[in-house]
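Below is one structure; the comments refer to it alone.
Every protein chain except one is present and positioned as in the full complex.
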Amino acid sequence: MNFYSDNTATATPQVLAAIAAANRGPAASYGDDAWSARLDEAFGQWFGHPVRAFAVATGTAANALALGTLTPPWGQVFCSEQSHVANDECGAVELQTGGARLTPLPCSAGLLQADVLSDWLADHHVSVHSVQPASVSITQASECGTVYRPADIASIARVGRQHGLKVHMDGARFANALVSLGTTPAELTWKAGVDVLSFGATKNGALGAEAVVFFDTALAADFELRRKRAAHLFSKMRYLSAQLLACLEGDAFLQNAARANALAARIGAAAGTRLLYPVQANSAFLRFAPGEKEALRARGCGFHDWGPPRENAARFVVSWDQPESDVDALCEALA
Amino acid sequence: MNFYSDNTATATPQVLAAIAAANRGPAASYGDDAWSARLDEAFGQWFGHPVRAFAVATGTAANALALGTLTPPWGQVFCSEQSHVANDECGAVELQTGGARLTPLPCSAGLLQADVLSDWLADHHVSVHSVQPASVSITQASECGTVYRPADIASIARVGRQHGLKVHMDGARFANALVSLGTTPAELTWKAGVDVLSFGATKNGALGAEAVVFFDTALAADFELRRKRAAHLFSKMRYLSAQLLACLEGDAFLQNAARANALAARIGAAAGTRLLYPVQANSAFLRFAPGEKEALRARGCGFHDWGPPRENAARFVVSWDQPESDVDALCEALA
Amino acid sequence: MNFYSDNTATATPQVLAAIAAANRGPAASYGDDAWSARLDEAFGQWFGHPVRAFAVATGTAANALALGTLTPPWGQVFCSEQSHVANDECGAVELQTGGARLTPLPCSAGLLQADVLSDWLADHHVSVHSVQPASVSITQASECGTVYRPADIASIARVGRQHGLKVHMDGARFANALVSLGTTPAELTWKAGVDVLSFGATKNGALGAEAVVFFDTALAADFELRRKRAAHLFSKMRYLSAQLLACLEGDAFLQNAARANALAARIGAAAGTRLLYPVQANSAFLRFAPGEKEALRARGCGFHDWGPPRENAARFVVSWDQPESDVDALCEALA
Partner (left out) sequence: MNFYSDNTATATPQVLAAIAAANRGPAASYGDDAWSARLDEAFGQWFGHPVRAFAVATGTAANALALGTLTPPWGQVFCSEQSHVANDECGAVELQTGGARLTPLPCSAGLLQADVLSDWLADHHVSVHSVQPASVSITQASECGTVYRPADIASIARVGRQHGLKVHMDGARFANALVSLGTTPAELTWKAGVDVLSFGATKNGALGAEAVVFFDTALAADFELRRKRAAHLFSKMRYLSAQLLACLEGDAFLQNAARANALAARIGAAAGTRLLYPVQANSAFLRFAPGEKEALRARGCGFHDWGPPRENAARFVVSWDQPESDVDALCEALA
């Protein structure tokens, strides 16, 4: 019973097959290969909008490089206080922006609220003395396993637009949000005002591949230089691009996300009053009575603690390849 | 009636005289002059402790360079949500630390509370994924015109020490705090656990001179390189050092601070229930009824708004050279 | 006939098999997996010395992160004027060092000479005004397909040591140098004074995996934070580590390098007086008469130009999986 993270999952057969298929004979290096050349079109079709799409290998690289294009060194990035960019990237955003400021704002079940952002901006005077509001980053699905509806995103983007902010979406679990909402990739992104997306594949079955997708393609002007300078331009880029193409083709990618969501929903249902946030993607967050966590761990259940120790909470993430028996056992234990 | 800032004040006769006295004949450049050579000893005597003291020209330079020595690029600096380093330096700390994170914490009347820091540290797990707690910066006197007592500083330093944090004090208005508390420079700094101080002179009558004072002299190892690289090593450094020496010698420096404090106290007394924070240094913060600010301004009174617009508050700072008649007029208007 | 780069090569069967073998069931993320846990020991055995070894995905990441640990932001990195770190990494070293200076020095057939470094250091006064000499980086095999003998490395390291420089080796083609010299990994590295090595696997048959190997393990203190902040800590790190372990185990890795070297030697022999540098690894550099390059390309031979256009030179790199018929055809064309 391993519920630590969807990062502990394996790669899908489709991804491994795509790598093997790409492994035949020489291919131009540093992204001049046939697979990489197809990214713009493949992502453009998936999203129904012209895009520039760039492969990178980690979600942190995608986020930090994307925010680097949106935020000058003296800029300010708004995000939720639960956000991965603020809490789990060891200053990667600061590195790639040249020292910009992350301003985490209070959130509701992991979701940044448009009015919280709006109030902050109304309350704070901008001058040469302050860092300059430049961008807002939201995570879809959020770090609390919840999702932004298209209207939520549009509200945030509208506030941002009024104050000159560009909108970034950290889509490390974009597939989970997409199937949860039953909407289209377009409705969750450019139609709602997203300028650039970190498209996540690794957590949902890639070996290690993410894409930075620019809906506002003018913003991509320096991206290739930024990626190279960050050492994220792979010499054998074909293997990253092939993984991404494999995710966009066929149904497996979204089916895997749906399966994980469904299993997480079962945990949420079994959690009862322990449930901390609504289960809307592939993870469930529970607050326990004293001793309960220890008992679960004694039964071989692996998971991470969540939040301040006094909360006695925990996070359970379901992977695409999670054995159903894991969920059966956890639900039984929770019952 | 100009209460905008003590930055609008002139330089004292002592400071100008010191510059004129230093302006006789050639002197070695870049800090190899006789005035700069005396800084360590002069500050060491003033503080009763061996120090390394370095002249810089702005408070922001002092703060950012000081924090740069205490905080790696992946480090985290704790400060109050009212702090100058977070709100008024346009990312200078981020620049000089190479991209460290400032984490503003809730404060009480501008003062960071030791238990707030302690709780934050207890609630947040540190790992390779997070920025690394490295330093805490407190402002004395605070941005709200209040002061930390030696015991307050010691409490913060104690929490810091337990978590490996170095302690920085932004002493842009150190003189005002010192005379307010009637204590010694030693008791407010190294005896209470401060590792490095930004010693302010500009607001209290210098043309433009501050000192970075290291009580833990080992921390100063790279400081000269940092200062040079930040373009804050002056070729004619004698003129900065002479200003600082003039502040440490004689009584004028502390008398000026005491005078400004006393005048601010009169404003506080006149403010009545409008008073937002206790007046403990040279500024007073008032919350107004609708129309009152406009009325004051119509009478020729200059001041900055304070905080969110909905608060309808304002800041009144008394300078060392403030005409007493300004305060008379303001108090009368407030009555 | 593709002689563009060994970066255009496929991955070896061993590497793909290792990835497939690692793809069974969940594994702890972010390097807490069983494969990553073995890196220190596996590299330690290979080199006959205790090491800290860290997987990254690109050679540029390895170089820039390694130099970041050796060089402060105000530091200076010496390298050859032909070096990859200076010419082909778009400022990655500057990014990861926080702005250090690369100083390319004249070289001989791609090899930095100890006396050139020594003379530079003797001729340049170091003060607070200058960047501070901090490290030297040499490439093995060099960018010109030549190799440093152990004694050459030791001479450079000795000069470096006298001036407080740490020694980095860019071993993107370390395997090719190793088999070329018929020496041991130890003799080419720590025994000769190398502090940290960028161990290359990608060019010699990995999908995308390199290791930063610290022989002076104290230098590795902050490496994990640096790697995470640079977005090079992979969530599914097992797949990188498994590739590296596959290279260290068995004979294929060195046999592949030896094969490529032998084929390059054939090109060198066929080149005659066109040869620009001695062929000591897996590449050959030729200077052509007018029209010759065009003729080769017309026959379907792919390669990169080398050096200034007026030189009319070209680089031919042999990959581990290069068809022997490519070399036959090229040699015939050159004859």
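Every chain is named by a letter (A, B and C) in the order it is written, and numbering of its residues begins at 1.
Criterion: a contact is a pair of C-beta atoms (placed from the backbone, for glycine too) under 8 Å apart; a residue touches a chain by one contact, two chains touch by 3 or more.
Note that this is a predicted model, so its numbers are computed, not measured.
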| item | value |
| --- | --- |
| Residue touching the undisplayed chain, where the options are B:A18, B:V77, B:L95 or B:A265 | B:L95 |
| Residues belonging to chain C that touch the chain removed from view | 73-74, 87-91, 94-95, 98-102, 122-125, 128-132, 305, 307-310 |
| Contact footprint on chain B, counting only the chain that is left out | 2, 4-5, 7-11, 16, 19-20, 23-30, 56-61, 64-65, 89-92, 95-96, 202-203, 207-208, 225, 228-236, 239-240, 319, 321 |
| For chain A, residues in touch with the removed chain | 30, 72-74, 98-99, 128-129, 132, 222, 224-226, 228-229, 233 |
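Note that in this section only the chains that are shown with their structure count from here on.
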| item | value |
| --- | --- |
| Angle, in degrees to the nearest 5, of the Cα rotation that carries chain B onto chain C | 180 |
| Computed distance of Cα centres, chain C from chain A, in Å | 33 |
| Chain B-chain C separation of Cα centroids, rounded to whole Å | 50 |
| Intercentroid distance (Cα basis), chain B paired with chain A, Å | 41 |
| Chain B residues counted as touching two or more neighbouring chains | 73-74, 98-99, 128-129, 132 |
